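The structure's right below; bear with me while I get my questions together.
With one protein chain withheld, the remaining protein chains of the complex are depicted in position.
Let's look at subunit A:
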Amino acid sequence: MRVIVDEDKCCGAGQCVLLAPKVFDQRDDGIVILLDESPAKELYTVVREAATVCPAAAIRLEEDE
């Protein structure tokens, strides 16, 4: 899985950090920081949840086919 974040879309809600703190962090102004663009398999579920819940649709996933 590859994680892509769109910093321009991000509205700093921080839902991603609450769900997957190993993969996402936030700058002081709230904009997302991607810590791990290819997270380990055991994180796939929380990362998918973060991508869904992100209220700015700023997290995109390229799933392994």
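Definition applied: a residue touches a chain if its C-beta (ideal position, glycine included) is under 8 Å from a C-beta of that chain, and two chains touch if they have at least 3 such contacts; residues count from 1.
The rule is short, and it goes like this: contacts and distances are computed from a predicted model.
**Q** One chain isn't displayed here; going by UniProt, is it "Tryptophan 2-monooxygenase", "DNA metabolism protein", "Cell division ATP-binding protein FtsE" or "NAD(P)/FAD-dependent oxidoreductase"?
**A** "NAD(P)/FAD-dependent oxidoreductase"
**Q** Touching the hidden chain in the full complex, which residues of subunit A are there? Just list them.
**A** 9, 11-15, 17-18, 26, 28-30, 48-49, 52-53, 55-57, 60
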